[in-house]
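Here is subunit A:
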Amino acid sequence: MATINSKIPEGPISEKWTNFKAHQKLVNPANKRKLDIIVVGTGLAGASAAASLGEMGFKVFNFCIQDSPRRAHSIAAQGGINAAKNYQNDGDSVYRLFYDTVKGGDYRAREANVYRLAEVSANIIDQCVAQGVPFAREYGGLLANRSFGGVQVSRTFYAKGQTGQQLLLGAYSALMCQVHAGTVKLFCRYEMQDVVIIDGRARGIIAKNLITGKLERFAAHAVVLATGGYGNTYFLSTNAMGCNCSAAIAAYRKGAYFANPAFVQIHPTCIPVHGDKQSKLTLMSESLRNDGRIWVPKKLEDAKKLQEGKIQGRDIPEEDRDYYLERRYPAFGNLVPRDVASRAAKERCDKGYGVNSTGLAVFLDFSEAIQRLGRDAVEQRYGNLFDMYEEITDVSPYDNPMMIYPAIHYTMGGLWVDYELQTNIPGLFAIGECNFSDHGANRLGASALMQGLADGYFVLPYTIQNYLSDQITVPRFSTDLPEFAAAEKAVNDRIDHLMNIKGKESVDSIHKKLGHVMWEYVGMARTKEGLEKALGLLKDIRKEFETNLFVPGSKEGLNVELDKALRLNDFITMGQLIAYDALNRNESCGGHFREEYQTEDGEAKRDDQNCFYVSCWEYQGSDEKAPVMYKEPLKYEAIEVKTRNYKN
Partner candidate 1 sequence: MWLCNSSIGRKVIMSVTGVALILFLTFHACMNVVALFSEEGYNTVCELLGANWYAVAATLVLAALVAIHFIYAIILTLQNRKARGSNRYAVTDRPEKVEWASQNMFVLGVIVVVGLLLHLYNFWYNMMFAELIGDPYMGPCYAGDGYGYIVETFSNPILTVLYVVWFVAIWFHLTHGFWSALQTLGWNGKVWFQRWKTIGTWYVTILMALFLVVALKFAFCGGAC
Partner candidate 2 sequence: MAKNISFTIKYWKQNGPKDAGHFEQREMKDIPDDTSFLEMLDILNEELIEEGKEPFVFDHDCREGICGMCSLYINGTPHGKTETGATTCQLYMRRFNDGDVITVEPWRSAAFPVIKDCMVDRSAFDKIQQAGGYITVRTGAPQDANAILIPKQNADEAMDCATCIGCGACVAACKNGSAMLFVSSKVSQFALLPQGRPEAAKRAKAMVAKMDELGFGNCTNTRACEAVCPKNESIANIARLNREFIKAKLND
């Protein structure tokens, strides 16, 4: 049995990070030039890390699958970024942000990591403002804030409904500055296929040039994965079409532990599914819940009429509306954390109160806000979101309540990393959504951007030196080493295999089947029977993939279908991992809800006696074999563990 060493520094929680930085090993400037670092991904975490490392003097190779680093899906984050600045004088502090994040994560996050995140959060805002990120301001010229789900202070900084875009463009501009300076070399339209391990350390990657179709080898002293989450396992999610988990799964297959895969966040405010041709789900920012009120009809017959299209939301009088979040959670109302809001919506729809033709939607109503603030003020705050909603649904939210339903949005699970963001493979680091560490079982709104940038700007550039300091005598590697050749050959064989199946099913049709199984049995509400069934069905899907897949074209040159097929192979492995972990975790917490474990009034029931751990899954050499789980026990010293209560 492997031992899990999370390398948490000694000392009281508020001094751990300071102590670490004071005592860690550093690399001197002359030696930095001799060290190469590969950063895969150019989202908030990847771009900020690549830019910071390049600026420090390392030689950085940065990879992205899109045509430009600026396309990374961090760009789609709408609402904002948290920081413990206490600019609003509402009693915010590093401790409170830390506390809210741990509590919001249902006490399944690693305490020391979260505290560090809260500590550096304020620096992020300073850094971004210095870069020229145009955050919203008050008339006096000071920064403005708003509140977000799951907290009682206003600590969210925002740039209209495009905060992710602005932060990413900030990191992107820093990255472009370094590319110009020659410290970072950029590889666009390249996809990492495998990580190369030499003598137990990560020493490079095999990447596919998506334009030429050729496999290329890259060597470095360390490899950083910033490749995002695995939400697209469910086919329909709020992720971009290209988001995939292949880099993380490649690392997992090479021995990196995958932690807490069952913790998948379902976002409560997405535009409902409209048909089976749909390719993705569109998120409506959580910030809408600041002023929008969520409801379904009180009477089943009204819901029936809505489902049949006989009446519209605005036709139902006030007294017949059930504002179920305000009813169930008076203290937080419409601003309960995402997992709670999502389950409450599902509960109402399962009871038959759904408001659209599929019965899988609830209302998000702005009529009261429009009355209170005036249409102009509402337009000022949410205008672009309303326009987007109308473009998609052909319904104006000014006249009729929006319809929303939960959808897969973010994955808290990811590659296991220690306090230094290093996986259990020396030299292999994981940052941003790609790792597991900071959000526990559920992520609070506006915390993903915070974590991505914290890792990339302020954590990894320090911790990676602790590893690299004893690598300064290691000369640059040749990509002619047999390890590179073997890794490349394995990928090549895989490609040849997929091209030669020549079956009948397209990649998307198999992916849709996978998504259906995942949403049905490994989605918002899970049961033991359902998960076991899912594992069986996933076996069938893998078999179909291996025997009946059809990839048109050739492996030479650009082949979009081949690239999708390579990713789907990993999504199936990911799906199995999620199901194994969900089956293993006999409790309900955060984004993981097992129907067997709930209170009488339908709230999640955590099991702190038996489930106080991070599950770390180890690959057993084949996708056919069940992975083995190790536990990293969670210790809370600075926080008293309580049942989450958003009622009062």
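Regarding selection, all candidates are chains of the complex that A comes from, given by their letters.
Convention: a residue touches a chain if its C-beta (ideal position, glycine included) is under 8 Å from a C-beta of that chain, and two chains touch if they have at least 3 such contacts; residues count from 1.
On a predicted model such as this, the values are computed, not experimentally measured, just so you know.
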Complex member in contact with subunit A (any copy), out of 1 or 2: 2
Residue ranges of subunit A touching candidate 2 (in the complex, touch as defined): 48, 51-52, 55-56, 66-73, 75-76, 85, 87, 123, 125-143, 159-160, 162, 164-166, 169, 172-174, 176-177, 179-180, 186, 188, 211, 238, 240-242, 274-275, 277-280, 282-283, 309, 387-388, 391-394, 457-458, 461, 506, 508-509, 550, 552-553, 557-558, 560-561
